[in-house]
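Right, I'll just put the structure down here and ask away after.
All protein chains but one are shown at their positions in the complex.
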Amino acid sequence: MSKGKIAFYWAGSCGGCEVSIVDLDEMLFEVLEHFDIVFWPCAMDIKYSNVEDMDDEEIDVCFFNGCIRNEENQAIAELLRKKSKIMIAFGSCSHLGGIPGLGNLSTKEEILEQVYKKSKSIYNEEGIYPSNSVDDHGNEIEIPSLREHVDALDDVVEVDYYIPGCPPPADVIKTALLTLISGNIPPRSEVLAPNRTVCHECKKEKRDIAVKEIKRVYQLDDIDPNRCLLEQGLLCMGPATREGCGAACPSANMPCTGCMGPPSADPQSENCEQGARMISAIASITDVVDEKNSEEEEIKAALDELRDPVGIMYMYSMPKSILKRRRRE
Amino acid sequence: MSMIEINPITRLEGHGNIKIFKDDNGNVDSAYLQIPELRGFEKFCMDRQCELMPQLTSSICGVCPIPHHLASIKTLDNVFNAPPPERAVAQRKLMHFGYFLEDHLLHFYFLGGPDLLLGPDCPPEKRNIIGIIEKYGKDVATEIMEHRRMGQDIIKILGGKAIHPAFGIPGGVSNAVTPKQLDDIEVMARSLVKFSQFSLSLYKQKIHEDEFYSTAVVSDEYSLDCYNMGIVNDKNQPDYYDGDIRITDAEGNEVIKFHPSEYLDHIGEAVEKFSYMKFPFYKKIGWKGLVESKDNGVYRVGPLGRYNATTGYSTPLADKEGKELEKTFGRPCNMTLAYHWIRLTEVLNVSEQLLELALDRDLVLEGDLRTPVNKVVGRGVGCIEAARGTLIHDYEVDQNGLMKDVNLIVPTTHNAAAISLSITKAAQKEIDQGVTDKDHMNRVELALRAYDPCFGCATH
Amino acid sequence: MNEDNGDFEPKIVGFLCNWCSYAGADLAGSSRLKYKPNVRVIRVMCSGRVDPLFVFKAFEKGADGVLIAGCHPGDCHYQCGNYKTMRRMHVMKKMLEQMGISPERLRLEWVSAAESTRFVNVVNDMTEKIKELGPSPLKEEVASNE
Partner (left out) sequence: MRVGVYVCHCGINIAKTVDVERVVKEISKLPNVVVCRDYHYMCSDPGQELIKKDINRYELNSIVIAACSPRMHFKTFQSALKSAKLNPYMLEMANIREHCSWVHDDVEAATQKAIALVKSSVAKASHLEPLVENDSPVVPAALVIGGGIAGIQSALDIANAGYKVFLVEKEPSIGGHMAQFDKTFPTLDCAACILTPKMVDVSRHENIKLLTYSEVEDISGFVGNFHVKVKKKPRYVNENKCVACGDCATECRLANRIVSEFDEGLGKRSAIYVPFPQAVPLKYTIDPDNCLFLTRGKCGKSPKCVDVCDANAIEFDQKEKIEEFDVGTIIVATGYDSFDAAEKPEFMFGKVPNIINGLQYERFFAPNGPTGGELVMPDGSVPKNVVFVSCVGSRDKKVGNPYCSRICCMYSTKQAHLTKERSPDTDVTVFYCDVRAFGKGYEEFYERVQGEGVKYRRGLVSEIYQDDEGKLHVRAEDSLLGEPVDIVADLVVLATGVVPKDTTKSLAQKLHISNSPDGFLLEAHPKLRPVDTVTDGIFLAGCAQGPKDIPDTVAQAGAAAAHAIDVLAKGKITIEPYNAVVNPDLCGGCRICEMLCPFDAHHYNEQEGVMEINDTLCKGCGVCGAACPAGAIALNLFRNKQIISQIEAILDE
């Protein structure tokens, strides 16, 4: 049988997803036995023009990572969708918007102003911004402009599968690749990763899940490495986060930050949204010992150190949260 | 006036393109390196809980998440005025060295290296890791992958995962290596020392047999006179984790040495309309735009910048290699392609340091991992040498531990002006009289790949 | 704040617990008390059943306000569901504020099965307050999507 064609691309991303492919090591050889890599800017000298020259659906599988932050991201997403049979949102950014999705808490203008005018070391007397069409000594130079807000991949093109994680864990990628290679294609728009939550994989012991008060990691004089971090008052996103990473961060005694996104929703329970899920859980178990007598003020105090719920709950999923972005009123 | 474009620049991290403008005789008038992306970390990190910064900023770059993670945590040490215990620093260094090796090897074998190892005339579709595998065989390929993997494994041991680990806590770390793990690291270190020597020999043999490179390396088109910057220890040797920042001029004279917390007095960032990348410059000299001149504050960081801003190496084998470098290129050396050799020398240097640390068992295995923090002091600056050069984080944090201001100057950003100038020079030489075939275009990219730029980082 | 709220009729989704508040609303009915028609009630067994998901969904779909009403502390038919609600409120309001939605648009009230007049006052007062706030910032988005 003839080899399939595979492409890797990054949009608004950090490159971690690329490295996670490189980290497949030997597995990479196996991939190369089944696929020719026809586009991979990070590792190969193939340019956009080469892709434009391809036939529609010439690429069998396209692994697309990164969020849709600027016009170029969107244009290439549309291009690759056209050229690919199967489009896979690869990694948190394309899956849920990722950390750059936090940009949705500010407007495009606010971002530009901070970066090019306000930041401490800036030297910008004319107060200029990079602007989408500039004339530099008579040279017309186009530069893609930022979109008003960040989107996930499936907000701009149809996505066939998702591979979650920041970056996707090697095992998850391997299983996904093997599934694709094996040819028995799972139902469309499925997340190619296990369904339960990080707690399911986490080795830490649970004694009494009641949380006295929320603590910041530096406020805890020492972290008991054997005990559930949530119990110790740390806001661990594990309970609201899909498994597959082997509870990587908790294993390093740090709370999960939720990069794998929400677990698969129960078909009956519609949208399984990380933030909604987690605040409900954490608030319900905080300061509940003798809850009947706890005053409004105590409750507030117990939850007080949760200073930035949105930033924590949606660290990787703001554009896919129900409210999607900050509004103004 | 016509324009040719290299889009995207390939085999590096992040988005970039080169726009070359030619006059009517087909000679290059000017060339632009453009970074078309911006995510806006300096804005959306504001109002976040400060303890999350090591993880937030590590996702500025997935190729070099560790230096961001560590620079960030060093910044928070200062924000809370909580100097970490020695043992914690040792853990951080283990992780940092692991990263350093992984990253440099990634560049030599996957990103920039193939240009050298496969030669400039190698067809584009083969000019990559796959080409390397084909050319050097599966065994070498496996060696390469194994040793790169070692770096990743050390990071994973401490941070749970190799990319975007979780590990740093203000005033310390959350996790430490076990004696068993330290044994493994020692074994890895020894093997890495050998492998870096192998890589060096590979490089030298390649350069000497390839006539394009042997000439190109020393040619003017691939050289640039500018200032240099790097972190140094008290002997002015490169220190990759901590120390003062030293700047030297094109002749190698020290122009200033300062504590990182004073960086604002010495470094400014200029803005140009055609790119999202900012252009840092040495303030005392000032910013004159994209021109190669003694009176322009353009400087370089990363292996070459470090080499020029420092004197010798702290470890025996690397120091020996350094001597050979000096014999060949002299010090200072303004030849862009020299980046590769120096980079491999650093691999050796870091492998040796990793081994030293692995052998200092008391330091690594005994003592506290955290200095308890009490109150937020307010501002903090954290600085570290990433593979690609000096990395500066600068935070202001309020009493609730929320971020109030963020300023980041990232290695590739330091190099922004230098890279642009190198490209223009290469383009002017390689694409004269309208020659624009692929290889020549690649020779333009060659100039910039030597820097191992990371554009994701660069604009963040 | 919105410029002309004259003819603006807020849409408020009300989640009422079956045992106290819903019964209180029923009593308001059988006592023929009159109040503003802006609150549309969804019955849940306990205020503790109100998943923050519902609140966010309601705002996403263009609600100008969300009212959660349950048994008074200590009176919960299920012993302590309302205490959970109380706790979730704090974080939900914080989150709404961060998302640029005025937290006053979300309200938690205790209404017992007997407090029909209290229910009436809550509905009228909330309707007034939301009128002053003006339409939810998500409203026109919803409109434009249709």
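Chains here go by letter, A, B and C, matching the order in which they are written, and residues are numbered from 1 within each.
Everything that follows uses one rule, which is that contacts are C-beta pairs under 8 Å (C-beta built on N, C-alpha and C of every residue); 3 or more make two chains touch, one makes a residue touch a chain.
Quantities reported herein were computed from a predicted structural model and do not represent experimental measurements.
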{"item": "Touching partners, among the displayed chains, of the absent chain", "value": "A, C"}
{"item": "Of A:12, A:238, A:255 or A:309, the one touching the omitted chain in the full complex", "value": "A:238"}
{"item": "Selected from C:76, C:89 or C:133 as touching the chain missing from the view", "value": "C:76"}
{"item": "Contact set of chain A toward the excluded chain (per top definition)", "value": "195-200, 206, 208-210, 230, 238-240, 243, 262-266, 268-272, 277-278, 280-281, 284-285, 288"}
{"item": "Contact footprint on chain C, counting only the chain that is left out", "value": "11, 13, 18-20, 22-23, 25-26, 28-30, 32-35, 37, 40-46, 48-54, 57-58, 61-63, 71, 74-81, 84, 112-115, 120"}
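One rule holds in what follows: only the chains that are shown with their structure count from here on.
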{"item": "Interchain centroid distance [CA atoms averaged], chain A/chain C, Å", "value": "33"}
{"item": "Centre-to-centre distance between chain C and chain B (centres being mean Cα positions), rounded to whole Å", "value": "55"}
{"item": "Chain A, residues touching no fewer than two other chains", "value": "105, 308, 311"}
{"item": "Sites on chain B at which at least two other chains make contact", "value": "none"}
{"item": "Chain B to chain A touching residues, read off their complex", "value": "1, 3, 6-8, 10-15, 19, 21, 29-30, 32, 34, 36-40, 42-49, 51-52, 55-56, 59-63, 65, 76, 80, 106, 110-111, 124-125, 127-130, 133, 138, 142, 145-146, 148-149, 152, 158-167, 169-171, 174-175, 263-264, 267-276, 278, 280-281, 287, 370, 372-373, 394, 400-402, 405-407, 409, 442, 454, 456"}
{"item": "Footprint of chain A on chain C - complex, ascending", "value": "1, 51-53, 56-57, 59-60, 73-74, 80, 83-84, 86-88, 90-92, 94-95, 98-102, 133-134, 136-138"}
{"item": "In the complex, chain A residues that touch chain C", "value": "105, 270-271, 273, 275-277, 279-280, 282-284, 286-288, 291-292, 294, 296, 299-300, 303, 306, 308-311, 313, 321-323, 325-329"}
